[in-house]
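Here we show just some of the chains, and they stay where they sit in the whole.
Residue numbering begins at 1 within each chain, and the chains themselves are lettered A, B and C in the order written.
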Amino acid sequence: MKSKKVAIIGASGYSGEVLVQLLLNHPHAELVAVTSRQNAGQTLAQVFPKFASHPKSKSLRFSDPKAELLSKQADVVFLALPHGVAAEYAVPLLNAGCVVIDLSADFRLKSPEIYKDFYAHDHPAPDLLKRAVYGLPEIYRDEIKKSLLIASPGCYPTSILLPVIPLLKAGLVKPAGIIADSLSGVSGAGRKAEVDYLFCECNESVRPYGVPKHRHLSEIEEQLSFAAGAKVTIQFTPHLIPVNRGILTTLYLAPEKPTDAEKISACYKKAYDGEPFVRLLEGKALPDTKNVVGTNVCEIAWRLDPRTGRLIVMSAEDNLVKGASGQAVQSMNILCGWPETAGLV
Amino acid sequence: MKSKKVAIIGASGYSGEVLVQLLLNHPHAELVAVTSRQNAGQTLAQVFPKFASHPKSKSLRFSDPKAELLSKQADVVFLALPHGVAAEYAVPLLNAGCVVIDLSADFRLKSPEIYKDFYAHDHPAPDLLKRAVYGLPEIYRDEIKKSLLIASPGCYPTSILLPVIPLLKAGLVKPAGIIADSLSGVSGAGRKAEVDYLFCECNESVRPYGVPKHRHLSEIEEQLSFAAGAKVTIQFTPHLIPVNRGILTTLYLAPEKPTDAEKISACYKKAYDGEPFVRLLEGKALPDTKNVVGTNVCEIAWRLDPRTGRLIVMSAEDNLVKGASGQAVQSMNILCGWPETAGLV
Amino acid sequence: MKSKKVAIIGASGYSGEVLVQLLLNHPHAELVAVTSRQNAGQTLAQVFPKFASHPKSKSLRFSDPKAELLSKQADVVFLALPHGVAAEYAVPLLNAGCVVIDLSADFRLKSPEIYKDFYAHDHPAPDLLKRAVYGLPEIYRDEIKKSLLIASPGCYPTSILLPVIPLLKAGLVKPAGIIADSLSGVSGAGRKAEVDYLFCECNESVRPYGVPKHRHLSEIEEQLSFAAGAKVTIQFTPHLIPVNRGILTTLYLAPEKPTDAEKISACYKKAYDGEPFVRLLEGKALPDTKNVVGTNVCEIAWRLDPRTGRLIVMSAEDNLVKGASGQAVQSMNILCGWPETAGLV
């Protein structure tokens, strides 16, 4: 299988670090460049002691991010940058013929209007929104194969879309009134020097935030609307919990018929039975982040409540793997024609 | 102020331990007896090294729980026993003239039928259900003053009832479709030697459990039904999170009018402005368990979501204090005519 | 008992926060001013939501720290400032007749030379070093009574000095070759926005730091030298562990005679039996930070190892209470003639 050269722009944050780990050990991708303004000049081993045993860790040095140079070094470029910055790099890289896999929110929406509503400024490259494919492989596998610009989904959106899209597509739940209550580990906030994310501020603490209008709502609702064939507005409450990694989402849905247990079961089996990274739990098992952390797997379980007529769906994923870097690698594998599970567990 | 002698039956669990702490330092109550089958014969200092600096810790010894003896020693007896066991002790203690404050679920329901539905056996002392007062002081203060049997509320129920009852009583939210999504620290599971609650099974883990029919639903729904004047059925999903203490509940409610912000604000102020142990958060503040752990305070904040028309109410409490032992002491203070905040912060 | 007015300069850090908590609830001290450059203008309730239920939390506002003004408002001023800054405030406050209790390292040493060796610059107010009393009440109680300037000990030093000083004074251990291996919770690093102390950098991590010459060595060795009557140089290795609060120190000492168990026992009993805040553990008990966190207690246990002839002494304390703010309040109580345990548990 033909290998490719890959680069990571913005490799010093938490999702950048996981990308480095996955790409250092990938059977077909060769990591040739990592960038970071603040760590420029340092080796991988210096910035991430945990990779110091890897043979490349002492030769590979962080550089300043320069699109022109990177486009000559790499076939595939991952952008692990803050929202708003990614677009600056995507344009020249695409023009130079690179595949771009963006982990930021910059290209996740189709609608520039929704972008403006949630991000409070015009989209910097609205033309690219049409070219970008939303990198959720279980839903857009065929489109990913043919795209050169992948907008890899957010962590919360992944934990919500995977459980809900099949039900909406099958018409088994009502598009109105969906509630997503999510719990995220602290790495979701990024490696930022802010008092709010200090150990003593997060440990022995649980708190909601961004209530009621979190930015991730824009991509969640756009994707759910596509699935439902109608505009979907949901309730979404994120909470910060004292774990490093992991998202647990509990969804409250209204089934079209509260007695449709068999149809729901069949719908999920049809959607995910062959999927390597979606695990439908059976029997009494319920999702637990500790069973997915470090893997690219999203666990899903559901219960129909005969007392309320509601459908409760629960999902668990690693926010930095299936919710970010693992999923981005999964898209790369598809796009490059490699086995979808290459370099992933 | 006249002091009283108090005893704790079942003082070796987590809520028993907090009760010991509160009563050792109470200005009017004198802790005269603590019982525990497994620790009988040992001093307080031996079982709980953290209390070893208290003068009583070396003289006060755990004894076997014997109602007859305790009724002679104490005026007020707290029962911190597993559900189903408390009733056995309550009857002889009440007959002997003691005040009984029960932290178990045994006397929290008014309806023996609901008890049987959730606990799968007949109630052992249905007559006492009528005599018991549900020990939620903010709602039943007057009844607590006159009662000799207090059924102190559960931890999850307290975090749900305090935010919802005023809204239901004022007719500001619809009684149908209420959802309570709760996150609890591990002490809620008790000091039991079970693999599921080992450090390594809970740390770096988040998981739902007891979905969809948790036993606490029975008392939550009965109390909400009283407030609404109609039968209320809710959705309740508890989750286990890796903190020692604390419950965070996020409630999803349907306001009668989505524009009633001022009425909701006024309703909460009227209900709780003078309350020492309910803190209405203002401005951008949202509840955080770290701000209430170790105190008897329940924090409440709310947001009306103009996008969905829903009312989101969030509460935080210490499951072992306001959710258990602190609230029980608060009831004792009321019942004994002491300042309601005596011995509590 | 006559009450006093107290102020805290630098009240927004972790030890400042604990000072606020202790002083808000102190029976004889009245907290009249709190300062913080970054929070100036905000109320206590806004900066610390956990104190919002205290009646003073909405009237007491953070101000800019101005010594002149504070000296008119307060009888006792606590300095919870970074090292090097405290001296600037101490001089005018002392001149204005205030009692100053300094939680920084600025006045802990007697020798300006040692100060320069460890802090790399001349001491800003060497004359005050003579006036200052090292605020370790169990050792300097009489001096504290008569002093106007208290240099409250550091967290690591307290955990080392309390177990070692009595043994050195009694000549039961050799002054040479002492090793102190200490484990500290993350609050010891202060409420600073630094990547190293983010939740994800500390959680699931254990690491030594500052090896082999930590600044706290200067005051530890000076105090041990006073006790031994000869220069003492020790080995000290601090480690960062993922708890909010607590220090556990394990000391390796060479007893003069490895068979002196009874003398060691008698020595500790003589030193600490009446002390409210030192707890000598008996039997098989060993120190555990969870038994002292939130209290002003230092736990001590020891073992003579017949295999090696060494004496192992272990201590546990809350770094923010006995290791900082609680101990400072204890000194205030002594100095003001109040019961030493007032406002402390």
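The rule we apply is simple: contacts are C-beta pairs under 8 Å (C-beta built on N, C-alpha and C of every residue); 3 or more make two chains touch, one makes a residue touch a chain.
Keep in mind it's a predicted model, so treat the numbers as computed, not measured.
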{"item": "Where 3 copies are displayed, count of copies in the complete assembly", "value": "4"}
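As a working rule, only the chains that are shown with their structure count from here on.
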{"item": "Rounded Å distance between chain A and chain C, as computed from the means of their C-alpha atoms", "value": "46"}
{"item": "Separation of mean Cα positions, chain C and chain B [Å, integer]", "value": "37"}
{"item": "Residues of chain C engaged with two or more neighbouring chains", "value": "204"}
{"item": "For the chain A and chain C complex, residues of the former touching the latter", "value": "14, 185-187, 191-195, 197-204, 242-244"}
{"item": "Residues of chain B touching chain C in the complex", "value": "25, 49-50, 52-53, 204, 276-277, 279, 281, 285, 288, 290-292, 294-295, 297, 299, 345"}
{"item": "For the chain B and chain A complex, residues of the former touching the latter", "value": "179, 181, 183, 201, 203-209, 211-213, 233-235, 237, 239, 241-246, 248, 250, 252, 286-290, 293, 303, 305, 307-308, 310, 312, 314, 316"}
